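Below, a portion of the complex is reproduced, with chain positions unchanged.
So that you can tell them apart, the chains are marked A, B, C and D in the order they are listed, and the count of residues begins at 1 in each.
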Amino acid sequence: GSNNAATPQQEQPKTDSSAPAPADSNKPAEPAANEPVTAVGSTALQPLVEQAAKDFMSKNSGTQIQVQGGGSGTGLSQVASGAASIGNSDIFAEEKDGIPAQELVDHKVAVVGMAAVANPQVGVDNLTKEQLIGIFTGKITNWKEVGGADVKVTLVNRPKSSGTRAVFHQFALDGNEEAEGITEDSSGTVRKIISETPGAIGYLALSYLNESVKALKLDGVEANKDNIVTNKYPVWAYEHMYTKGEPAGTTKAFLDYIMGDEVQGKTVVETGFIPVTEMKVERDAQGNVTQK
Amino acid sequence: MNRQGSDGMTMIEKNVGRQQHRLARDKSYLQSKLLKPNKKQSLENFFGKAIAMSCAALLLIAVISIIYFIASKGLSTFFVNQVSIVDFLTGLKWDPEGEPALFGAFSFILGSFLVTVLAALVAAPLGIGAAIFMNEIYPTFGKKFVKPVIELLVGIPSVVYGYVGLTVLVPFIRERFEVLGFSLLAGGLVLALMILPTITSVATDAIEAVPQDMRNAARALGATRWQTIWHVVLHGALPGCLTAIVLGMARAFGEALAVQMVIGNTSKLPESIFDPISTLTSAITLNMGNTIQGTAYNNALWSLALLLLLMSLFFIMILRILGRKKLDNR
Amino acid sequence: MRAKTIDRIATYVLTGIAVLIIAVLVGLLGFILTNGWHKLTFDFITSPPDLLKAGGGVGPQLFNSLYLLVLTMLISLPLGLGAGIYMAEYAPNNRITQSIRLCIEVLSSLPSIVVGLFGLLVFVTMTGWGYSLMSGALALTVFNLPLLVRISEDAIRNVPKSQKEASFALGISKWRTVVTVLLPAALPGIVTGAILASGRVFGEAAALLFTAGMSSPDLIFHDFNLDSPTSPLNPFRPAETLAVHIWKVNTEGLTPDARDVADGAAAILVLAVLLFNLGARWFGTWLFKKMTSVTR
Amino acid sequence: MNTLDFDQGNTIIRTKDLSVAYGEKTAVSKISMEIERNTVTAFIGPSGCGKSTFLRSLNRMNDLIPSCRVTGSIEIDGIEINDSNVNIEGLRQLVGMVFQRANPFFKSIYENIALAPRYHGIRSKAELDEIVEQSLRKAALWDEVKDRLKESALALSGGQQQRLCIARAIAMQPSILLLDEPASALDPISTMKVEELISELKDEYTIVIVTHNLHQAARISDKTAFFLMGELIEMNETSILFTSPAQKQTEDYITGKFG
């Protein structure tokens, strides 16, 4: 936790803040103490990066990594303008207008899976894609039309600009336009609303699932790690950390650290993501999937 | 009269001497006092004025730069991205990433307007009523207990209001009226609660400022307490009470996080107060972080901010006119 | 005796309003405090948060909130007072003054999120300070200032004109009249206003998301080197405040006790605001007595 | 409404051991006094001796000062006015008051006068107009303000404001009129008019007036009461009190004026 992050620094105060930190022998790049790194953007990715930064700093005392939220758009804008060293994003830079994607270097650090989630009382635990599209486009308005209880459907959407919505829109709804519904930005709130509102349906990253809501299977396929790494379950996306040009110095050291086993094997899983290293398929910005 | 003064002069001599001295002193003294450009005083006045003026100027600079910033960003929707202003204001469909992109913000405008008016309708009578209670009905209890509690509530962050609204108010509305719960009503009530302290404290100050003499005069004329309150106290405090309402409405208008949590954020026109709505602020907060600066989508959000600014300006104007009218009746 | 009846009804109605408000407010406070009460342990108040596991605290956040408040007040109070004095005593009655007044009203109605975005552009990016306490304090100043100006102006204007006349008739310059006669008499009003303003600053989240940032370095409380990123007093370090923290754990928190942490933080926030209010109130009265010898 | 029960003898106000304290400080101590119907009674005495305080307790204006405690009895027409069943508004309507400092409302001249009659039930515009005119005439203000009845009362000079306050009290048609130095801000001509008015009103009203002007007291009052340090030193027919005071203090005070 954070306590161990503070302790080593307390033991060797200030003196080494000017001197280069002792480099980890595994590291190809050497972190430089006098170069603070800022990683800004996606709030979904923030816990992972923040935890990784803490561990990294405690291993390389004297380095400074600041992790901030602000949203994927902010992250991409800031990294493109040079205001931040790393831009955290839920989506490909190519998908956003106004970002010089060719100047940015993509580091896919994790994969996030998403599931359609409903109030446990709807009486349904599987939907076909047609049914899901029917529900989200507003053609199906009562759960009994899909074999569930007689309750009205209440849609809980993400904002139009949200990366989660974009992924769900593209891979779960096949690009069909969602009907108007309640719109919430944060996963915690969405989960709360779905768990409390009869007939509510929405979508959440897998890390936010718990017993208060029910994750629905899509065409009989459960949203879990095994199905995602093979793309059997298609509703997933990368978490990206963009740099402007190839990274160097501490930035590179930090990105390397995140891609290393320590983070991929532990922190990524703990924060509810799927390690990008375990993926058996690859997907590009246009959505074309290739086997690795 | 012929007692000896301490230095040997008689009283008369002393008096005359003093008078001569005084007169002689007076001439030069007076003229010097009058004409001496008193450096200290004028410097002091100069610096005082300079300090005060530069503070005001700084304020002006801040305001102008913010307005410039918002306006330049907000107007580029129309001048750079070529969105029609009329479509923007009256359009019912908001789909900035669709093909073609649609920027119809009418539902947000209506939502902000409705939720603010609802909040003011609830909070203004309550807040001013509480202010009257604290000053006129039960001052000891009011000032010692009610006022501090109300002031404390200003400090409660809007996220907490939003959270309480989400966990208490929304389920209550859902169960009581068998509707969704996320609604105009919930937003209005949460906002009313949030602006209540503002309205109450400002109205209290205004009521306190009415001179006690006025109350005495009315009571001495046999006016009941209520008549005194209605005709004299409220009459005198009216501009202050209007200010209180303006401040409250301004806060309601600009409030983002709390409203966003309870109104449902549906960009559809509401048919009743139980329907979910969307406001300008919620549209901004939900999307601002996810959009890229300089894109049409982002600019459109700034246009919403600009609209927000213009709409509060509109409210300020209305209330100013109202306030001036009432003042003339004095 | 119709008037008498109306009077009685009005009294009941007004008392009813007061009771209703108190009930709602006490209910609200009670809700926040009882929900968060069990979290109010020394450990929770002093230890740093944990990102993944249960059991983190809000120590740095609490400190950041207080420090940010102090910074903001240090900047905005003199400015607000100065501008308030200008508006009350120096501003000529002309178009410019009218437009300043309008600007103040507009500024006070700006949504805080917009102020935050303005801060992101100007204080964070243009000055190169990054997410920092100073950026946050300046953004809060922008949004705090109109309130302070209005409050100081009103308080000064509410001082009876005869006070000013008396002072001028003694050959006291305008500036000194303002400082020695008007300000002391206006002080209680200004203090009340400053309390209100502090409350808003303390609870503000939206404007800080983009300026002071959403994370805080682990503070080393014996580090007084103002340049050090871990020094609590360094005004150019990022700082997540309590209110922002509530927002963060509420929305994206992954720890199993996110709800608890938010409840506890909210309770602390309410208690801190309470303590601060009481302190400021006591201080205001003391100052008023000190400066005017009037006991109220 | 206004008519008091007249069969109780000629005393209209009777106080017994009346004391008034502000917190710890006693401002009026154990004053017993009788005031007769349709007379003018003047209160004189040095500044701070409690004249205003005593006067204010006669229509319970002191109720409005939280720290103020009144003990002892005040009867108006045999009715103890400090009893809980007394209608305070009715009392104040019967016992009109004009204060030491002019305190017009932040309203038009017309509204200042019309407010009280309207409270007390007069709605017709014509009737109100009539009352406003009559009251202003009686207060010797009509000619000066008749063309600007709709203007703010605060634009009047100090003296005009005070006369407006007198007019305002008269408009209520009280039975007793308490005047706390009503003329201290008036010029001689207005003062004379007010004094005349007071003499005129004597047949209709019982008048109690606080004044610092001993001449005024001598000219207009039937009885004079001399206060000192919260106590009533002497009360007597005005002519007797001013010519042969019974108390040394009274004599000192009266002659001291011209010492």
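Methods note: contacts are C-beta pairs under 8 Å (C-beta built on N, C-alpha and C of every residue); 3 or more make two chains touch, one makes a residue touch a chain.
Treat the numbers as computed from the prediction; the structure is a model and nothing was measured.
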Beyond the single copies shown, what is the real count of each chain in the complex as a whole? A x1, B x1, C x1, D x2
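Heads up, the rule we're going with is that only the chains that are shown with their structure count from here on.
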Among all other chains, pick the one whose mean CA position is farthest from the mean CA position of subunit D. A
Would you mind pulling out the distance in Å between where the CA atoms of subunit B average out and where those of subunit C do? 14
Using mean CA coordinates as chain centres, what's the subunit B-subunit D distance in Å? 43
Separation of subunit A from subunit C, taking each centre as the mean of its C-alpha atoms, in whole Å: 35
Hunt down the residues of subunit B that sit against at least two other chains at once, touch-wise. 224, 227, 285, 288
Would you mind listing the residues of subunit D that make contact with two or more other chains? 89, 119-120
Pairwise touch network: line, ring, star, complete, or other: other
Which chains touch, pair by pair? A-B, A-C, B-C, B-D, C-D
Residues of subunit C touching subunit A in their complex? 47-53, 56, 120, 124-125, 130-131, 209-210, 213-215, 217-218, 220, 223, 225, 228-230, 238, 248, 250-254, 258
Quick check on the complex: what are the subunit A residues that touch subunit C? 1-3, 5-6, 9-10, 13-14, 17, 36, 38, 43-44, 46-47, 50-51, 54, 64, 66-70, 74, 78, 81, 83, 185-189, 207, 270-272
Touching subunit C in the complex, subunit B uses residues 41-42, 44-45, 47-49, 51-56, 58-60, 62-67, 69-70, 125-126, 129-130, 132-134, 137-138, 142, 145-146, 148-160, 163-164, 168, 193, 196-198, 200-201, 205, 209, 224-227, 229-230, 243, 246-247, 249-251, 253-257, 280-281, 284-285, 288, 305, 308-309, 312-313, 315-316
